[in-house]
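Okay, here's the structure, questions in a sec.
A single protein chain has been removed from this complex, and every other one stays in its place.
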């Protein structure tokens, strides 16, 4: 069988490296090019010594025309706004594109431009983008040519709220999303603020009431609820490299709703999902147990005053980025949805 | 001047060790005895090699009668329920007592017995206990003989909500307290669940909707609000030894309330407090910056949908336990409230 | 094709869990039983929630007779001395046995009894044991029925010194092995000394000049050198869960030996080894880059005063235990030596 040829644009960051790691286990895919402007000419293993299997691969500059014929699918792991034109180019030439940036996630251009403080030059291309959360849009993804791969925080928040919102068991006015992320969510950065000495033994909130993932969360929750949903979203920085856990709070409409009923709704909503694991009552996720995997674990509780508590955990670089991208690729190409994504976490 | 003689009952845990560390810098206090049943006869430095200054001190068993004459003040760092009788004994003999357990924090015995699943044998003593949060009860503490030193989570939650509740700018129906604690909050434990390999690189919620600090938080918030307050409280375990941060959410009554006004209320409420630091707008606490100190840092924000976000951070072993105990001692003995508590954190 | 049936005795520790993780990726093997006395009847996922794939498997007690027919190969991940009888039983019944304890590693019974302070009851069985380091004993392993799987420290030390000793370029009188191990090397323990709060932010030596891996290291180095080798071996505890790095020092016989020559000797010695990676001159191992893998990375340097410095790094639970055990199984059954062991590390 002929392998699917994948090109990775922007391979010097953590999501790029994670695509390489995951695709190394995807037997039906071969990597034909990995780009990086700053590291062009360097071996992949010079930046990422752990990627032993790629010792013979070098980064190359992103020359769109030269790359066009090399790939059946293009993964774009570029910074926000830098992705716009590359996506539009490959898409306009009939290639399947999976964009890991935020450039094609927000359907409303005005919202995008306000939150990302940059113009969107490709409104026509944007119309073709499918929000790549398989649990919500599986059938659309199967037929899509352009996937806007979701952000990590939105993945945890949307998966946490989807069953409850769809069943309309919660009010939408006081939703609180308290999220905690490992440092790799900030990317491969040379900033003092992300240096080891400034992060270790610490814990802090950041982007309070201002984080760019807010409109993405609200967009999808509003679609599910069929009404405009506004949320209070607070991200925090955990002193770990990987992992993301969101604790989500929403008042139950009927204060008498019992946990068993809520649990049944969640178990049913996700019963066929290969990567969503609704834990038994009384069990809660730990980021360790999904580390390196594409799994989202969900735990549930109801507080004495009738608030539903949903706790969701993912690996921010896998289900929150590169793993979900591969899941989307699998769907787009009719492969087994779990191909390359069946590894167990390395614990402890 | 004659030094205040302090006896520490239960000195083999982290709060006991922390009392020793702090009181070593309190020039007007001398430690006359440190007890531990399991480690009786051992040097303090055998358990805690970092407490160099106590190399000549040994743990002794807690024989109440033998200790009585040795102390002007008795710090009790015993497990819950084990503290009841010792507190009652020293209190009944006219000694000043500071109890770091939960045994005398809840004014309602039924509530105590339900949450702690044990009988309270000293209801008369309980009536004399003052909840040792100086920011709320400073004048009572100055005249108290028995202090119920607050729990760590309640300290963060109450200090976070006090100004807003007192000024009645928030509704009390949908208060969410999302707390994250370092592992030392669990005590000095030999359980697999708290072993290094089971905690490192992890993050998880625990005691969801069930934690024993809930009634303590609700008791004090209800006093401030003048009405019964029920909260949704979720503690989480951070992979750090020390530090506690609570992110507290409460809907503003008037959605038009601006952050400046809220900030002014908080700044005013705490303007004379030596250990509460209301950060400028746009700044948020990091547990690193209060590590080893008695300071509570508070940051404020208002979300787009009118929810007040209050972030409070302390060192769970200092302002959340032993430091607050020493602050209370200082007040009880008419010392400078900050004596022994003026150290800067060791960062990084 | 019929799968190889594997029984894991002692599955509730980290090496047992790691066998389960690795064998999940070994398509030609099926696990037929996992034993644990303390956890008999419990699901594997109750102890190890990360082992999702084993949710239907329960621990059972180690009843030798009942297990005998269930396995083609028996992995024994039992504590030292507890392994003796079980090994002898399965071996005497013609089963292939891979023992991860130290019980069959030392060929000299007196040495074993002195260092492990226990009697060895099966001297005849011991004679059949092959030291399971494939780089030294591959052909013997292929034909062996009983493998004594090497200790983690010995694996790093022996692989570090093997080429230099064999080529006789170093003197054997002043060999220093300075080793650093992650905490999982101590096992899944409920001791205060291995609790998160006692290990984090720390670093210390332990078992100085007394560690039980010393005779195992010396036994194998003496075989290679053809003379009695005594070493100075100091293990240290790193505040990480996994990973082991040994920095080994040995005076060069000829002070004029240049690094290029040494490097050529090492590159040649390991050129056909699938799991030993001799790094280019100027590059040194990091435990992160072998985490979760069966790889041993080796870096080389020569100091100004003519001392050879060899730095070797492994994952103590993989090449230092369960991965090497699977490598041995692959050899014993004529499988591809790397089957189940080709995963890339999860970094960061």
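Order of writing sets the chain letters: A, B and C. Residues in each chain are counted from 1.
Criterion: a contact is a pair of C-beta atoms (placed from the backbone, for glycine too) under 8 Å apart; a residue touches a chain by one contact, two chains touch by 3 or more.
Quick caveat: nothing in here was measured; it's all calculated off a predicted structure.
Considering the full assembly, B:343 is the residue among B:57, B:210 or B:343 that touches the omitted chain. Although one chain is not drawn, the whole complex shows that of A:6, A:241 or A:278 it is A:241 that touches it.
Within the set A:72, A:135 or A:201, the residue that contacts the chain not displayed is A:201. For subunit B, the residues in touch with the chain missing from this view are 14, 17, 21, 24-25, 48-53, 184, 201, 241-242, 277, 286, 288-292, 295, 343-348. As for the chain not pictured, it touches subunit C at residues 173-174, 176, 178, 180, 197-198, 200-206, 208-209, 214, 230-234, 236, 238-243, 245, 247, 249, 251, 284-288, 291, 299, 301-305, 307, 309, 311, 313, 348.
Although one chain is not displayed, its contacts with subunit A can still be listed: residues 14, 183-184, 188-192, 194-201, 239-241.
Note that in this section only the chains that are shown with their structure count from here on.
Here the CA centre of subunit B is 46 Å from the CA centre of subunit C. One simple way to say how far apart two chains are is to compare their mean CA positions; for subunit A and subunit B this gives 39 Å.
Taking the mean of the C-alpha atoms as each chain's centre, subunit A and subunit C sit 37 Å apart.
Each of the following residues of subunit B touches two or more other chains: 197-198, 200-201, 239-241.
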